[in-house]
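Of the protein chains in this complex, one is absent; all others appear in place.
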Amino acid sequence: MPITRIPDRYRPGVVKIIELDDHKASELEETLAACLPTPGFKQFLSAVQSRLKNWKPEDLHAILRSLYSLSLAVADEEISVDEFVIQLTSVMRCSDQTDLRISEETEVAFSSHLKKLLSVESLTLAAKALGLRGDYQRSYCDSRILTDIRPIFGSPTEKPVGAFVEHTLKIEYHENGEHKEFYVVLDNGDLGKIRKVLDRAESKAAALKSIIRESGIPDFDRS
Amino acid sequence: MGAYCGDRLIGYREWREPDKERIGCSVSEKRKSDIFEFLVVSEAAREEGAEEIRSRFTLWANVWRNETRNISNVREVIGHYAYRRIIEMGPAVVPYVLRELERFPDLWFYALRKLTNANPVRQEYAGNVRKMREAWLTWAKKNKKI
Partner (left out) sequence: MADDFGLRAPFPNLRDNYKKRSRASTRYNCIAWAAGESHRHWWPDIGTDVYWPLDLTLEESLDCTLDNFIQAFELLGYECCEKSTSREKGYQKIAIYVKDGKPSHAARQLWRGTWVSKIGKGNVDIEHTPAGLERGLYGMVAQVMKRPWTVRNFLGLFLLALKVKLLGLLKMD
């Protein structure tokens, strides 16, 4: 399915890419090419920012965020970068946002710069790694456990006849670009079961990581 | 709420969601197959002066020539975004493509076929830029395109 819009959250990055002149675009392209594809957007951004110290960090953040998303979209659609550039600039031509409706001269420069940036291998690999991580319906963001004492009343007017400890596990996750959460109630026994499952997963991860290390393939794990 | 999630919230599906607010767009596209055959019916409808067409063509042609000179894969060459923008300019750009072909032989043949629905090149001359160029320039003079 072709591109149909410029999402609001990536528009600032796209506008910053439009504003790049030939020199800045080359500088960015060379810097991206010189950075190793690292796990995680923040690390990659940090590596780029450390090399482009004279650029505004917030500009780089916006540009790189948009480039990551665009790279993921190209990879997902399995189309050529040329085809993608055509789709994107066609949408920009129809946009009611004045900063996206650019002149033809600007479009020529923007298309050329964007194609070169989206062709940088370290960026496409880094974005693919990020995309693979999130390539499930829901992906984990954060969690918290709230622990309470639950009293049991025989009669509402008297002291509790008993109590037990109860935990509420809050899982925060991402689904289709949205941040969501759900709650699950656990008892102490359940905590123990979750701990065992997590310990087993960590042991398996350690074993698989040593296989990756022995093979010489770079480990894209963030941890 | 997603602000603290940082890089985890970088997505890509939103580029393809229907835009309910998009109005007044005169561009439409039809594509015949998965990869390459396409017919773009776009801004060719609007009237342009010869000077404007020439200047737009020159802009895109220069980019195309520079960015494809190191490429041998013909599909990449004719799929280049600048080449496609030239085709989108419609039949009005044909004389400029032909003059460019006359001035400097290059792989303009796919564009000319798309724009004119003609193909004066014999199969035995496949890949032979000089012969293909001769065939097109002969066709152009016969059909008073240049």
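Per-chain residue numbering starts at 1, and chain names A and B are given in the order in which the chains are listed.
One rule holds in what follows: a contact is a pair of C-beta atoms (placed from the backbone, for glycine too) under 8 Å apart; a residue touches a chain by one contact, two chains touch by 3 or more.
Here the structure is a predicted model, which is why all the values come from computation and not from measurement.
Participant: In the intact complex, which of the depicted chains does the undisplayed chain touch?
Facilitator: Computed over the complete complex, the missing chain touches B.
Participant: Among B:Ala92, B:Val129 or B:Ile146, exactly one should touch the missing chain; which is it?
Facilitator: B:Val129
Participant: So which bits of chain B touch the chain we can't see?
Facilitator: Residues in contact with the chain left out: 35-36, 65-66, 68-75, 77-78, 104-107, 109-110, 119, 121-123, 125-130, 132.
Following the convention adopted for this analysis, only the chains that are shown with their structure count from here on.
Participant: Over in the complex, which chain A residues touch chain B? Could you list them?
Facilitator: 1-7, 9-10, 40-42, 45, 65, 68-70, 72-73, 76, 80, 82-83, 85-86, 89-90, 93-94, 96, 104-105, 108, 111-112, 115, 130-131, 134, 139, 141, 174, 176-179
Participant: Name, in rising order, each residue of chain B that touches chain A in their complex.
Facilitator: 1-2, 5-19, 21-27, 29, 56, 59-60, 63, 67, 76, 79-82, 84-85
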